[in-house]
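A single protein chain has been omitted from the complex, and every remaining protein chain is retained in its original position.
Entry: subunit A
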Amino acid sequence: MRLAWPARWVVVVAAVLLAGCARGPDVAQGLNDPYEERNRRVHEANLKLDRAFLKPVAEGYTQLPQPVRRTLGNVAGFLALPRSIVNDVLQLRLDDAAHNSMRLLVNATFGLGGLLDPATEMGLEHRATDFGVTLGVWGVPEGNFVMHPLIGPSTERDTVGMVVDLALDPLAWAVPDEYPYIVLGAKAAAALGQRSAYGETVDAFLYGSADSYAQARLIYLENRRFEIRGRKVLGEEEQDPYAELFELPYAE
């Protein structure tokens, strides 16, 4: 689907306004999960879908020759770069913008238009980011936790971010109508590549956890907040995150 320019802007402006209205405590602490009951049902459905479809297909995907899988992964990563760069600029993280732009340049030329990835070997790994992080950097509240069908864990803020990224993607403006299929295909390949590369780890996490929903929620929120803080581990919070560790009784 290709939107005309004015339509794109309507989507972006509406989404940003919507994000501005997102309620919930501003402090990115604790959990906002009032939809937990519904979210857990969606999570269960996603697990069924993974068992029935994604996992077997990902296992089939590993049958493809390694160079083919690597190339598909490279292309998907390359197509995501312009989005990262636009958001780096919007976040005023100009060092990341420069880093990702250098990566784009190296892989567009020496990497034969993104088929190869010589940049990572040069220390120019992809510092991926998106409009959800941009909204967070701008101070828009996180909103509630949401588990989407197929897509998985998100927040209200990140859901808005996803829509804006689709509308704002600079590639979508530059590439002709076939673009949606190229991008969808690359994204699907990337998702499969991830599911197969991390197969054992994903299985252990999805099917070995005592409460995989609670794990997915924790991991998602912690990782997103870490990206928004600028990848700082211990923030400048007032509270000592490890206070309890030194207060509880323990086995001597």
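The rule is short, and it goes like this: a residue touches a chain if its C-beta (ideal position, glycine included) is under 8 Å from a C-beta of that chain, and two chains touch if they have at least 3 such contacts; residues count from 1.
Just so it is clear, contacts and distances are computed from a predicted model.
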item	value
Protein name as given in UniProt for the chain not displayed, "NADH-quinone oxidoreductase subunit H", "Amino acid/amide ABC transporter membrane protein 1, HAAT family", "SoxAX cytochrome complex subunit A" or "Phospholipid transport system substrate-binding protein"	"Phospholipid transport system substrate-binding protein"
Positions on subunit A contacted by the hidden chain, ascending	29-30, 66, 70, 120, 125-126, 197, 200-201, 204, 208-211, 214-215, 218-219, 222-223, 225-227, 231, 233-235, 237-252
